[in-house]
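A single protein chain has been omitted from the complex, and every remaining protein chain is retained in its original position.
Going by the order they are written in, the chains are A and B; count residues from 1 in each one.
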């Protein structure tokens, strides 16, 4: 007899996913065609770099948990593969030509971008949600993201070339709001599965490094041709600075002066997030370095001091610490955008972007993310969506067939089978 | 005293491999020169993407076996490094200019492609063959592939831009024929080494994801400049559709509704295979999605229902399930090519490709692959080629120095050493 926490997804997930794919295919049949005219073929290498970040970067970054690698890399793939189709439609509806959505390499980059919001939010709730919940979250988040993106770039005419605000801050605060609404008192104390192993940390470094390496492509992919090289250079040096600062602070905040893998996997990337908004605006590599260094500092401090407080005082449990990698650095990026546009305006340069509109963009992004996330969380609380019990959180074996050998190996006990039997008899 | 199953390759493999390298070097000295004139430099990023697929994609995809990771990624590298040289010659002999083979980036992409056929066949016989056998297979398969490719594209004037037929179906049916001829009754029951561990499945995901990510480059690398973007877009959406469908069906076919790593590693890629033949011909992204979805369905059903039947009834043991990833989706791709050329012909478009010739291409490819594979299998049966005994199949330690620690670790016993001693005294 299925319980309120029935995690068997045989029909719920399968039929829901198939229906979604059928619906998307029909919508594509009605609305989507190839863009004609000048093709942006030079963007193809940039697209492939971003594609690596979405599927390998985000996917493996989250494999640090000792028993949640299948879900991290697998559900990441599912969200991204579904989300890029949904994102094509949601972003396309804002830019239709003769009632048609025209796809080209540029729209594929944007579709990949849209999935990043859902993947960031996935990091906040990693280990605590079911695949069905993640599909629903992806639908809602990408839809709301596309609206906010239109608000920010279409209405406010704000600049956000590397999407510090519209992707990183948005995804983080959306995910944190979901996490707050889905809060479980039973996970207040650290779960025994919520830790890494030596090899899971190395797998996570694969993700971290591919994100780090291709971030210059991420921040420059939708830049204008004339500013692309500048966006690449600024991201390169910003990341380098945040990496050196992260190592320095990682040792400094540790009682015994040792480095922390969590920080090296995450805070080193903060420079890429924070320089995103103004990567194509800065007029000095030195400024990019400063932004990167500050991003590294706030990210390390966030992991060390803020995350525990969020969890214990505000009931916001953030599995991957997305607030420190995407949230705070994303806000820093938004602020940097305000400052840079203000300086450029003062110096008489182009008034295309104004500090006021940049601030409005940052504010609306955070507000919409929090509201959208809270709404989404409320929907995900519906009891039949296959959420695991507290005890079975952060454990692949609830949703995946896990090799026998490994059960003995990692688990040091037969508890996978016992859990399964337990679930089955509930 | 060496037995019929002597696996010591010290002289057999070494001298054979060195002779091959000397022969190839001499042939290069006689026949190969750089192509002059317009260089196709824009192809370089596409080449590098394909190169990642061949060496990291195929290599790591096969690391799922718990004790066969060194061979999977190592022998994959050997086959590809040898095969790309041999492929340059075999493909080049069909396109000589003044008695010379002219190499450029385009020919390097084609050389990489030619190795994919041998790597796919390697997947069918993984764990059951020796490195010497694989070198012989590579020589024969690439030679036959080059002839069939000439027949398909040169004589039949068929289209197959992403090589659904000439690489994927060819490699799969060639490998299955080899596997049938090399059938060993002793492996009828599942071998104790023929399973994955938690971490071996994560290593395999590295391969699966890099294949998935760069498949748009694979299917568009030899497309005409004007159709390249369309091939990229179609592959992108086809893969996305097959991924969502794979997750849905993976849960549906499992008794407890759980996802299977085998399916996520393989069937998600079927969309890339199946859309290959007509990636540059389709005139609607929606059609690519349909092909991808159907490919996901037949791939999952193939793994779930057909592979066990092939093994038990037809004596075809397919270690990696290449029939479901490359065989069936490759045939689907060939059929899609027939349908699409028929539709385009009816609508009065270019009659460059005809459905009849597409059908001939598909038929000849499968026929030649089966015959060539059977012939190759017969040659590989020669007793002195270093094949492992049934008991030592799927075990790196026969052909590789394996770290001591791991022997204890994975094997849970000292049986590596015992096996070695056993071999040595045979």
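Note that a residue touches a chain if its C-beta (ideal position, glycine included) is under 8 Å from a C-beta of that chain, and two chains touch if they have at least 3 such contacts.
All values derive from a computational prediction rather than experimental measurement.
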{"item": "Touching the absent chain when the full complex is considered, from A:213, A:301, A:342 or A:379", "value": "A:213"}
{"item": "Touching residue (missing chain; options A:195, A:390 or A:404)", "value": "A:195"}
{"item": "Contact residue for the chain not shown (choose from B:9, B:119 or B:163)", "value": "B:9"}
{"item": "Residue ranges of chain A at the interface with the undisplayed chain", "value": "42, 45-46, 49, 66, 195-202, 205-206, 209-210, 212-214, 216-217, 225, 228-230, 232-233, 236-237, 239-241, 243-245, 247-249, 251-252, 254-261, 264, 268, 283-286, 289-290, 293, 410"}
{"item": "Footprint left on chain B by the chain that the document does not show", "value": "8-11, 13-15, 17-18, 20-21, 24-25, 28-29, 32-34, 39, 41, 44-45, 47-48, 51-52, 55-56, 59-60, 63, 69-70, 73-74, 77-78, 81-82, 84-85, 103-105, 108, 131, 199, 203, 206, 399-406, 409-410, 420, 424"}
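Going forward, only the chains that are shown with their structure count from here on.
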{"item": "Inter-chain centre distance, chain A versus chain B - centres from mean C-alpha coordinates, in Å", "value": "34"}
